[in-house]
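This part shows chain A:
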Amino acid sequence: MSYFEFLSVNSTRFIDGTLITAMQTVLAATLAIALALTTGLMRLAPNALIRGIATVYIEIFRGTSLLVQLYWIFFVLPLFGITLEKFTAGFVAVGMNLGAYGAELVRGAILSVPRGQWEAALALNMSPAKRMWRIILPQSLVIMLPPWGNLLIELLKGTALVSLISVADLMFEAKQINATTFLSAQAFGTALVVYYVMARFIITPFMRWLERATARKLGKA
Partner candidate 1 sequence: MFDWRWDFTAEILPRLIIATGNTLLAAGLGYAIAIVLGLILALAQRTPYRALTMTVREAVEFIRSTPLVLQIFFVFYVGPQFGVRLSPWVAGMIAIGLHYAAYLSEVYRGGLESVPKGQWEAATSLNLSTARTYFRIVIPQALPPSLAGMGNYLVGIFKDTPMLSVIGVAELMHTANAIGSESYRFLEPYTLVGVIFLMISLPSAALIRTFEAWVRRKLGMS
Partner candidate 2 sequence: MTEELSKYPLELTGGDVPMVRFKNVTKQYGDLVVLDSLNLDVAEGEMVAIIGPSGSGKTTVLRMLMTLETINGGVIYVDGQPLTHMHHHGRLVRASNRYLRQMRSNIGMCFQHFNLFPHMTALENCMEGPVHVLGLSKAEARERAENLLDLVGMSDKRDQHPSRLSGGQQQRVAIARAMAMRPKVMLFDEVTSALDPEVIGEVTNVIRKLVSEHNLTMLMVTHQMGFAKDISDRVCFFFDGKIEEQGAPDELFGNPKKERTQQFLSAVKEAV
């Protein structure tokens, strides 16, 4: 069977899998960004309890493996009465894992906004929330966007693990095709190329565009 025939026979499965991977990526990214912002800010809170909660979350999710977290959320969490459907468990695990890494980016970026900006905002008598939201966060956004680009590629790669709890993503379909055709190079090779295209030609250009747009908006371009 030529590679072209292989593709035309299996194209539906590859396309379906790619769509699921794309959905997992978008949902996990949304969760990761929300968690990163929340816990990254919590890490800077004056209240020790709030800081502590964020630290525990970050250390646990950064200190263990995504696969361990995924299995724990899918197999163990139901014992605590929280049963997540596999699709949900998948993006929740990926999002929580990458959110912990993102929190450190958020924290680092906020801390690297020059001191003068904090003082200037204080001098204008802005409330702490306003100061953060209007002055500090926009500036730290420019600083943290480039590393977020790398993190989102890690997140995309992370979604491949959801196939191990039978979410029918690209990785899962590749395994299925491999099992029925025994054409491993074609099955896994095609999936590798699709992941590469998503990372290099969708996520990376999108993040570059976002970086430029943000810089322009903040008058830094």
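Methods note: a residue touches a chain if its C-beta (ideal position, glycine included) is under 8 Å from a C-beta of that chain, and two chains touch if they have at least 3 such contacts; residues count from 1.
For anyone wondering why these and not others, all candidates are chains of the complex that A comes from, given by their letters.
From a predicted model like this one, the values you see are computed outputs, not experimental measurements.
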Candidate from 1 or 2 that touches chain A, complex-wide: 1
Parts of chain A lying in touch with candidate 1, wherever the complex brings them together: 59-60, 62-69, 71-72, 75-76, 79-80, 153, 156-161, 163-164, 171, 174-175, 178, 182-185, 188-189, 191-192, 195-196, 199-200
